[in-house]
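Excluded from the complex is one protein chain; the other protein chains are retained at their positions.
What follows is chain A.
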Amino acid sequence: MFDFLIQGFGVALSPLNLGLAFLGALLGTLFGALPGIGPINGIAILMPLAYTLGLPAESALILLAGIYTGSEYGGRMSSILLNVPGDAGAVMTTLDGHPLAKKGLAGPALGLSAVSSFVGATIAILGLTLFAPLLAEVAVMFGPAEFFALMVFAFASMSVMMGKDPTKTAIGAVLGVLIGTVGIDSGTGVLRYTFGMPELYDGIDFVVMIIGLFAISEILLMLEHANRKDSDGDIPPLGRVFISLKEVLYCKGAMLRSGLIGFIIGVLPGTGASVAGAVSYTTEKRLSDKEGTFGTGDMRGLAAPEAANNAAAAGSFVPMLTLGIPGSGTTAVLLGALMLYNITPGPMMFSERPEVAGGLIASLYIGNLVLLALNLPLAGVFARVLTIPRWVLVPGIAILAFVGVYQLHSDLTAIYLMLIIGVFGYLLRKLGFSLAPVILGYVLGGLMEQNLRRALSISGGDVEILWRSGISLGLWIAAAALLVLPWLLPKLLSKLQPSGKPLEQVEDD
């Protein structure tokens, strides 16, 4: 049964392919670390190169898969160090990662994210090896109605992030949803809020959004603090550099649970690392955040989204390899690369081209080991970014942000848009809003609307379709439970136990 994997390891362990896996991991880390350049660009840039160099199909795929997984590792660096997510999957990483860096724990935070990325990816690759065909069957059971219910569930799970100021969280999420409505309506092709500008037809690009919202507003905050002489804007002390085994073990539950969540979400076509990060973070906060330390630099709050986004990246290979359907934008590009080699992924690939399917999966195992080995010692080096004086760092981030956005669009409108969103983000932060709900509203709102519209076009407007299947019904119930139980349970329990033990002691760890 696992002949293809044995053959695959034979392929992946050849000197050339091992070298390519290493190169891919290194380049991927770099692409992921640079804001604006994500795995899609990295692969699209290198795909023609690999083809022109005449690399065999499995070698090219190993290189490209290395870039993909590597960029999921790299995306966290600017999230943790600068509070600027390097790619879509790393948005949630900022929530606890950056506070850790501010506490002087940048090195351990980077190390921990490398370990959690490794754990998450390993869970997903094991899942991919063992259950790929089975999971593919389940994935196609998710139709528009089920995706809509999933998005409702995701929004409901966000309620845990309400925290100190529920009104501001809700307003932030709604602002995000509003921004997400700009562009051509995906159902009818009607233009919404585009003001006759073709540049807005495709909506506000994700990269423009996160770079504006996070990077530009961060630069503005830094500029504001640069004038002051107080300690507030000072460089944090660069404490110890390496993560301790105790800290890793402290987060093991978060990693395992989030790896599983990330994998499942990654397998579903159309949802990716950003959704996986959000759901795993909120789940973990709900389960483990007894002292309210999430958001202030809790290691588990960093481990959860990191494990999840890497698991989702590996999970999106399932529909691609088994059904020939890309599970994410990046696997869509990989699919294109395979087509160039006249290989059509699908159920037949495992029997017809086992060296390609097996080689790819084997290289994912090897690539992750390489990435762990690469990233643990490098954590100390990268953490030193924080010791760069502000007058170098601020223009540096600005250059990366401008170049990143410009190379995506070859168009100045995107730059202006990024600046406007940046000022908007700066104002939001000054008013005490958290940016994560805005970005989640933007991502989830779009998906939720599209799938609601699709479901209703299928049923001809009959809303019953939304809870007809068992999957969607289950998700609705789970969503309702998320909203009601935290409020209801303590009341019920206090009635049962007059002494009024709070909820925390009843839930198991």
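In this text, contacts are C-beta pairs under 8 Å (C-beta built on N, C-alpha and C of every residue); 3 or more make two chains touch, one makes a residue touch a chain; residues count from 1.
In this section, contacts and distances are computed from a predicted model.
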| item | value |
| --- | --- |
| Hidden subunit of the complex - UniProt protein name among "Sulfate adenylyltransferase subunit 2", "Cytochrome c oxidase subunit 1", "RNA polymerase, sigma-24 subunit, ECF subfamily" or "C4-dicarboxylate ABC transporter substrate-binding protein" | "C4-dicarboxylate ABC transporter substrate-binding protein" |
| From A:V241, A:L287, A:A398 or A:A478, residue that would touch the chain that is not displayed | A:A398 |
| Omitted-chain contact residue, chosen from A:P15, A:G189 or A:P389 | A:G189 |
| Candidates A:G324, A:P354, A:G380 or A:P490 - the one touching the absent chain | A:G324 |
| Residue among A:I45, A:A373 or A:A478 touching the omitted chain | A:I45 |
| Where the unshown chain meets chain A, residue by residue | 40-41, 43-45, 48, 51-52, 139-145, 184-189, 196, 198-202, 205, 219-220, 223, 227, 269-270, 319, 323-326, 329, 332-333, 335-336, 339-342, 344-349, 394-395, 398-399, 402-403, 406-411, 413, 415, 419, 450, 453-454, 457-458, 460 |
